[in-house]
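For this depiction, one protein chain was excluded, whereas all remaining protein chains were kept in their positions.
A, B and C label the chains in the order they appear, each numbered from 1.
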Amino acid sequence: MADLLFTHSYLILLFPLLSFVTISLRPVQLSPKMAGRFAIGCQGLSMLYGLAVAAAYWQTVIGQPQLYPARSLVCFDLAWLNFSPTLTANMGIFLDPISVMMIVVISIISFLVNIYSVGYMKDDPGFARFFALMALFSFSMLGLVISSNILQMFVFWELVGMSSYALIGFWYQKPSAVAASKKAFVVTRFADTFFLIGIIVVSFYTQSFDFQTLNSPETAALLDHTFMLGIVPINLLTLATILIFTGGWGKSAMFPLHIWLPDAMEGPTPVSSIIHSATMVVAGVFLTARMFPLFAASEVTLAVVQFVGAFTALFAAIIAITQKDIKRILAFSTLSQLGYMLFSLGVAKMVTGIHPGAEINPLGYSAAMYHVFTHAFFKCMLFLGAGAIIHAVHSNDIMDMGGLRRLMPKTYWSLLTACLAIGGIFPFSGFWSKDAILLAALQSGHYIVCAVGLATGGLTAFYIFRFFFLTFHGRARSKFHDVRENSWMTFSIMALTIPTVTAGMLEHLFVSEVTVPGLAYTPNFSHPLWLPTLASLAGIAGISLAWTFYGRGRTEAAERCRLRIAPVYQVIYNKFYIDEVYLFITHKIIFHGIAAPIKWLDRHIVDGAMNLIGEFLQQGGKAVRLLQNGQLQLYLGVTTLGFIALLFLGR
Amino acid sequence: MMSDLLFYGLVTTLVLLSLLAVSLPNLLHGAIALIGSFFATAALYIMLQLEFVALSQIMLYIGGIIIFMLIIILLTSGLGQENRYMVKGRRRAAGAGVSALLLIGLLLTISQPSETLQKATLRAAPVTMDDIGFRLMATNKNGFIIPFEIISILLLVALVGAVVIARRDNGQEQES
Amino acid sequence: MTLIHFVVLSLTLCAIGVYGVLTRRNLIGILLSVEVILNGANINFAAFAHFRASDPAAGAIFPIFVMAVSGCEMAVALAIIISMYRRKKRLDVYKLEELNG
Partner (left out) sequence: MNQLPTNHAFPTHNAIGELIRHLFPGGAVYINGFLTIASLLLLVSILPVFLIWLERKVAAHFQARLGPMRVGYHGLLQSTADGLKLIFKEVLKPEGADTFVFFLAPTLPATATFLVMTILPFDRHLQVADPAGGVVYALGVSSLSILGILLAGWASNNKYSLLGAMRSGAQMISFEISLALIMLLIVMLTGTASLREIVLSQNGTILDWWIFKLPFLGLIAFVMYMISSTAELNRAPFDISEAESELTGGFATEYSGISFAMFFFAEFVNMFVSAGLATTFFLGGFLAPQIGIGAIDAAFNFIPGFIWFFLKTFLVIFLYMWFRWTFPRVRVDQLMYLEWKMLLPANLVLLMSSGFFLAMGWIL
């Protein structure tokens, strides 16, 4: 039974693909309504199958550790491209704890978001197109997480990027949406280039794309040699892993490649919810986790991961405090949470063949995966709730809202759980996962990172409750018409409260089962009790501060405070001018400083030479063309005369 | 004897009609003369026992090509307006001279003693329609299947090309 | 009535056609003369097919190919002439010197 399920595990992918093909290519004519129903049906089937596979995986692979020591399973692996006799790219399905966890998360969230979208996208002219693209996204994201090798993963990686591009620019009539989709595309593609180079470097040296081969200590040992690039010593292992990580860097929108994610909120809110918070942006974290044994072999890479994660966590949280657009707040919050996951991965340590005797502490890995899991649900819900609000009041600005508690009670209570979860309040899911992350940082001795995590936790609680109070409490700051909750939408939101509240119970499962691949080592999960206490205190402090400033929908205190620190506020509000810096670099330095001289060279020197040749030929042609007077008969006469001459000469 | 007489009669007709076809000032009369010359040619083919070629000549040339030509002439000449565009004077003489030179040159060339021409008096058996059909479709080294297919593709391409060229571009051309 | 007669006949037709092409001023007239040349060539093929016993069918097939090609030529010529006529209102080759250098 289980074998049969695994053999046909490609069906998880096939249902969304079927839905995409059916809706977009229309072999049968579907009305938009039917298209939506069809897409939901396909997602539902995919979810059921995914859950069945997960259950089977739990029973066979986890339940029988003696049979599956690596705790992973290759369902099938077909040769796809033969690059050389020794290098073959496969297409396969690979199940291990993190991919099964991701299947569960992605299929459940896709299903719920699809249901939600029926309400949200109602009356949109692109209704059917939306569902087709969502199905394409589900297909590619599921394909990404179950890839058996890095090249297949890259293929789906790009597919995911493509569907994200299409969905950000879904309302292509809006110039801002088009610009945002272009920006997302360019930035992630920029990062993916390095990813591809990394793949090429790694596969060149190891003659393999397969994750199991790449993650083996032998690979790390093979790659670990230093060569000199000029006078700079470069370790190949570090270079390759950082190149690969750059892909995740861009996809997970870490500083300084984070600029595309806030703009990506131009897309429809369900899209932001599933792609730009719950699943796709996690791909970077997932990639790091997937390649973790290789990454862990290089100290430098892990340090980079850790630093980038920690910095982005704090940086994004600070920006989120000042934002007024409801979706941007959540976008920066997403950045911040992704930072958490990454630094958690960065603080994990493991033994590899080349660093014998190094410290072993894989807790960070488990914690990161756990946070991926919990974050997906509560962040998805936050976005769905934000979407419901936007749908109801037709505005993105939280300054225009307020007092929605009475009008949207179901949304209010559901969102409250999500806000408490992200704020790290006991006993909601976010508390447990953040606690695990902080514990991991503390255990591995990265006290600064741990402190950053704690501070970010406080900031998170503050900005999320700022959003919450300004939206739901106090009096309405502008007039709303006809605010109503849509049952399609509230169903999904309320369904998501279940994992948000209860995911905390899974902590021990994650810590003991979702561990670094190939490492039979249960992390040390003994708590110093002061750590969760401190984290909770930070969260409660953030909430209290938010209540003081914004409780009952007041904004005067906050306004006074803002005026006092106006210059700093301005800097933060403008996101530290990162976008402007980018513009400056691209326009002023690259366009004017580098491209313009090259252009001049091309126009005047290269083209000039070509023009000279052309001119010469033209003058020659002018001389010759006098013979061509365009009269057919002259041509034929001359030809005939020539033929006659040949006749006589040839005798 | 009879057949020689017939042959010379046909040849005379053919040459005369061809001359008329190229020199009659009115194009339509030229085309009619051409029809006549094609009929004479078909008769010659029958004398050469190439029945199918003769029938194709009638069907393709007279039934297709000449009708095309007539349609072109009718479409491009107004009513009662004659197509009198022949070159005049010196040019005409030059054309006649060139073609006469060509004829003399060619005749001189074939007047050389040649095995092929002298000994080629053996008469073949009549070529039937079946022979031609089987040869056209044969795939062995004597077969003509490849030229046949190429010709069919050429026909298709020519038709498509003709449609594309003749289609009215509304933007560019002024209609009177 | 031997092969040489037919060869002379086809050469004569060819010369007549060349004369026509050189002296006609109308595009259609030129096409007409080209048909005369082709006709001469066809007669040559047929005559060789008849008098050379080695492979008579090949010689009979060639005129058919020539006819097909000349059908193509007519179709394209019709199109070109019609579009030219639309543009210029006349088909005098002396007035159609756009292709001169």
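Here is the rule we use: a residue touches a chain if its C-beta (ideal position, glycine included) is under 8 Å from a C-beta of that chain, and two chains touch if they have at least 3 such contacts.
Computed from a predicted model, the values in this text were never measured in an experiment.
Student: Taking the whole complex into account, name the chains on display that the unshown chain touches.
Tutor: Checking the complete complex, the chain left out touches B.
Student: Looking at B:I66, B:L101 or B:I151, which residue reaches the missing chain?
Tutor: Checking each option in B:I66, B:L101 or B:I151, the one touching the absent chain turns out to be B:I66.
Student: Considering the complete complex, identify which of B:P25, B:P126 or B:P147 is in touch with the unshown chain.
Tutor: B:P126
Student: Touch as defined at the start, partner being the missing chain; which of B:S3, B:Q112 or B:N140 qualifies?
Tutor: In the complete complex, the chain left out is touched by residue B:S3.
Student: Going by the touch rule given at the top, which residues of chain B touch the chain that is not shown?
Tutor: 2-3, 26, 28-29, 32, 35, 47, 51-52, 55-56, 58-60, 62-64, 66-67, 70-71, 73-75, 79-80, 126, 128-130
Criterion: only the chains that are shown with their structure count from here on.
Student: Averaging over Cα atoms per chain, report the distance between chain A and chain B in Å.
Tutor: Spacing between the chain centres: roughly 73 Å.
Student: Any idea how many Å lie between the Cα centroids of chain B and chain C?
Tutor: The separation of the two C-alpha centroids amounts to 5 Å.
Student: Send over the residues of chain A in touch with two or more other chains.
Tutor: 633, 637, 640, in rising order.
Student: Counting only residues that touch at least two other chains, what does the list for chain C look like?
Tutor: Correct list: 18, 22-23.
Student: Using the touch definition from the top, list the residues of chain A that touch chain C in their complex.
Tutor: Spelled out, the residues of chain A in touch with chain C are 621, 624-633, 636-637, 640.
Student: Show which residues of chain A lie in contact with chain B when the two form their complex.
Tutor: 633, 637, 640-641, 643-644, 647-648, 651
Student: In their shared complex, at which residues does chain B touch chain A?
Tutor: On the chain B side, the touching residues are 87, 91, 94-95, 98-99, 101-102, 105-106, 108-109.
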